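Every protein chain of the complex appears in place save one, which is left out.
By written order: A, B and C. Residues from 1 in each chain.
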């Protein structure tokens, strides 16, 4: 349930609404906004009898919500969220298209520095790179972990590039947040609810990847966990879903991008590398994401893909990336003008 | 197994190859080509011992094939197939992007004629419309059937528009082929092998839709049935696959489009109406198909979608279609120039 | 819509109901029953205004049905359907558990005769064997076709065993029906609606396999096509659905069996061979089917599985089958007593 107040409602009115909600055994969450203040109600099982609220002054509307999310919904927050990624960098709304690139896994200081310098030259403002790697098998390379964070921090300070890395565990949230500009929640952790709550208590931007078999509704409900803790800076990232098709690693669900844009105010980007698992498909699918309304892409690039410790077959080398980058930028320009 | 002959191989050489294949209990299929003649071998279970062929003159190469298809493969036929749809209309290779539009189901002469006239004014050369409708329930509208074919024939003769309609049964192949320019095999019939064989005995172009849960490999193997009977005029059509996601009717698998273009020489189009089931998603997904390399799109349009007997929620009205059409054409132009 | 008459309703009352339905542009289908007569209404798009029926005498109840099936529903026909497969053989209701076994594909007279004699000795009353084989690739063995039907006919006459074989095309329905006791519609043809209609015009029992990605609702709607044409002798067969899991050929959906028994009056059997694709899993999964309420199983057995032209890895040899058979029968006995 959402209690929307009139613009002229007083603080007293709002307090009375909150108290009444508490008296029903529920938890009120005030959501102040430029246009209107609203009070979300948390903790109900099914329908709430709104009778006790009926004679409180200042209530404009009571909205009963049956979806598993409220705060992430466009019904609730009609304007696009703009997430600030740094002084001059934004995503969402009318912000420029965002390019993120880098290796799947951090492997060495040299590899990361080389990539960062290459990306800066290209004009790519954000470097991705995994320090903690969620690998199916414990026998696969698990990432450089703390050492990787140190490398990221160094490269970021030295070059000025923004960096994003995955955080896999509540225990690491603080440490990771200190080392990077953007946190990533991976597909396998989309429903790691304690982790979601923990990154919700920061203000740092969070890229939330869609789970391997998550529906749109579940994905948005996971984002809701983060917003509900107070962090509105969530960027959704489609990375393919699991189907019976074996010709690609996953099946990119591009139609979810316009659906997200319609249902939610949060920005959304696309990861063509994981969605397809094939180097050749990165360019066409990235272009497709541009035209369906993605606000950015995240692409795997590696100085030597054939020697990558993780996901080599889907990584581009520098030469390939430069070509892909140019094609994407050209299409973005065209779409903007169209 | 594929026996590729030298360009200088004689008819005698070819005959000897065929005879040897027959002596192994297998069936030879000669596939003449501008560049080289090849002889496919049909009917083997697993590996064939090619020893008996080793001393025949004129054999350039023996290719052992483990995929379930040969003729549709680009290995076998490197150049794009161009399918002629009429005097001045083609698809494939460098042919212009093909627009197909029309109602899901034919409902009346008036509805079809109105739509045809509208499409001609727009510049859309092919009208789609189902006379025989494969409906989940026998209690749903099953199409106008023979009467629908009559309407198509009339409208086609009167307006000159090309028409495509689905054929659901071997018994109707001849009748349908006489009434229309292009036959369609629907998703539910992608593995109706007798039907595939029957349309393979015609020369009319065939649009072969991907099955609801068909892999790329199975889809191409179904196309192989048609080519093997002698009809090379197959156009593949991606229309979404079945997944757990419920926000869309199906999940459009756009990455299959560049995969088809790489693996096969056959042209491929995309049906955003069935792939999404939602009117709002038709435009973005059609645009996405353009940039990933689709050679055409098939879109549902209806004079009055709210009164459609089938698939109203995914059909555009004329005004909406005009806007969608223009956006697609603009993007096609951009992509051509890029 | 279903119009249920009182037991005392007269023929005149029934006629008046039918006429009123026709006057609404719909088609009445009378379904006489021991307990009550009901009149199904076919051909509506959505909700029917039942006002015109309100003053007809003898109507006990008007049931609006929103599911895509009526005749197959237990609401409509509360008692189990018993399908007669021959003089002394039945399936459904309290009939004994039905065993069907045989090779995936018919390969030779000798193979079929040997198998039939073995099965008779075991006590298995029905032999399965494909004459027409729906194969993904046209380069795979397509079955002995007409020759296979001849073999089945011969073996059936000589040994007295009942036989079931798949029919893939409306063109072959008559010919196949003359040669066998039970027709089978394969998974790939579950939505080959013209084929369903054609077998619906016979009285011969039909085994209708579930489609590779068919929902329960779609499967029952396909059975409805057969019943609507007048053939009530439908046996459903679960054979696994397509999922992302690669350790088995398909994923057996055993929970669909009790759901079918609850929703429909039609008998249901299980095919553990296709559902798993692995010889080792045939026994455990067949036993599981027994306890969830399957009324029979269909198992692939071959004199020499390692030389089978189709599906060898999931076929049992005679020795293995004997053991499996005994285990199944023991469990069936136990369940009956429990």
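Methods note: a residue touches a chain if its C-beta (ideal position, glycine included) is under 8 Å from a C-beta of that chain, and two chains touch if they have at least 3 such contacts.
These numbers were taken from a predicted model, which means no experiment stands behind them.
**Q** From the listed residues A:10, A:140 or A:201, report the one that touches the chain absent from this view.
**A** Of the candidates A:10, A:140 or A:201, A:140 is in touch with the missing chain.
**Q** Which residue among C:112, C:167, C:187 or C:285 touches the omitted chain?
**A** For the chain that is not drawn, the touching residue is C:285.
**Q** Looking at C:95, C:117, C:159 or C:243, which residue reaches the missing chain?
**A** From the options C:95, C:117, C:159 or C:243, the contact with the absent chain belongs to C:243.
**Q** Among B:37, B:165 or B:243, choose the residue that contacts the chain missing from this document, as touch is defined above.
**A** B:243
**Q** So that we can see where the missing chain sits, which residues of chain B does it touch?
**A** Here the touching residues of chain B are 242-244, 246.
**Q** Which positions on chain C touch the chain that was left off?
**A** Listed in rising order, the touching residues are 213, 215-217, 241, 243-248, 251-259, 262, 275-276, 280-281, 284-285, 287-293, 327, 330-331, 334, 338.
**Q** Give me the chain A residues in contact with the hidden chain, please.
**A** Those residues of chain A that touch the unshown chain are 42-45, 68-70, 134-141, 168-172, 188-189, 191-195, 212-213, 217-218, 221-222, 224-225, 228, 242, 309.
Methods note: only the chains that are shown with their structure count from here on.
**Q** Find the geometric centre of each of chain A and chain C from their Cα atoms only, then give the gap between the two centres in Å, rounded to an integer.
**A** 48
**Q** Between chain A and chain B, tell me the centre distance in angstrom, where each centre is the average of that chain's C-alpha atoms.
**A** 38
**Q** Hey, what residues on chain C touch two or more of the other chains?
**A** Residues 242 of chain C each touch two or more of the other chains.
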